[in-house]
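Only one protein chain is missing from this complex, and each of the others stays in its spot.
The block that comes next holds chain A.
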Amino acid sequence: MSWQTLATQLFPGGHDILERDNFLSGTAQVDGRTVAIIGTTEHVPIGIEIALAQAQAILNTVQEHPGRPILILVDTQGQRLRHRDEMLGINSYMAHLGKCVDLARRKGHTVIGLVYDQALSGGFITSGLIASACYALPAATIRVMGLPAMARITKVPEERLTELARDNPVFAPGPENYLRMGGLHGIWQDDLANALARALAECGTDDVRMALGQERGGRLLAQPVAQAVRTGGHVRPT
């Protein structure tokens, strides 16, 4: 879905989002409230410039509009794979973006992520995945990397991975699997404006993804292991 179509459906109350070099920023009206919007489009790889631009927009919101909710619109093919980005420390730029989102949350900004088209690995981890809650549209693509590349690196034959990806949420791309794993809070259908308003109203500040993954049967060990480590207990057999 194009970001313009998305914005029309999400913000019937109007918006002033602008796109510059695949970077989206602006504000929108949701339920009579102004929400800050940042995001990316055209599956753009997240390089250092776009990570920095997103961080700047978050910091501006924290400085100038305390408490204003923030919506991160995610569409990226992942981190940019360039020597120069690595030389300049793209991991630091991404960490900085993540820290800015985290600061906003701690200062009382509700931060929601929405994968409206594509989300891969490095570009996702410091946007939607560091938000307080992340959602996706049903047709979104979410994955760590493509199966051919995964086969090359893990030395597991692609046919075997394809077979596993059919019904195993650990490998299979797509929002349904991320939902089962607890990585997504929900999938938005039909009335997007209503879904967003509800998400903003319901959003908490704790990281509950392990508990969600356990409840939904996609990630059975994370929660018991973290809990056993935290309390000095044992992992009960599942």
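Here are some notes:
Keep in mind that, in the parts below, a contact is a pair of C-beta atoms (placed from the backbone, for glycine too) under 8 Å apart; a residue touches a chain by one contact, two chains touch by 3 or more; residues count from 1.
Heads up, the rule we're going with is that contacts and distances are computed from a predicted model.
For the omitted chain of this complex, the UniProt record lists the protein as "Biotin-independent malonate decarboxylase subunit beta", which is one of "Biotin-independent malonate decarboxylase subunit beta", "Binding-protein-dependent transport systems inner membrane component", "Glycosyl transferase, family 2" or "NADH-quinone oxidoreductase subunit I". Across the entire complex, the residue among A:Ser121, A:Thr141 or A:Thr162 in touch with the chain not shown is A:Ser121.
Interface residues of chain A facing the missing partner chain: 48-49, 52, 55-56, 59, 62-63, 79, 81-96, 98-100, 102-103, 106-107, 121-122, 124-126, 129-130, 143-145, 149-150, 152-154, 156, 160, 164, 168-172, 177-178, 181-183, 207, 209-210, 213, 219-223, 225-232, 234-235.
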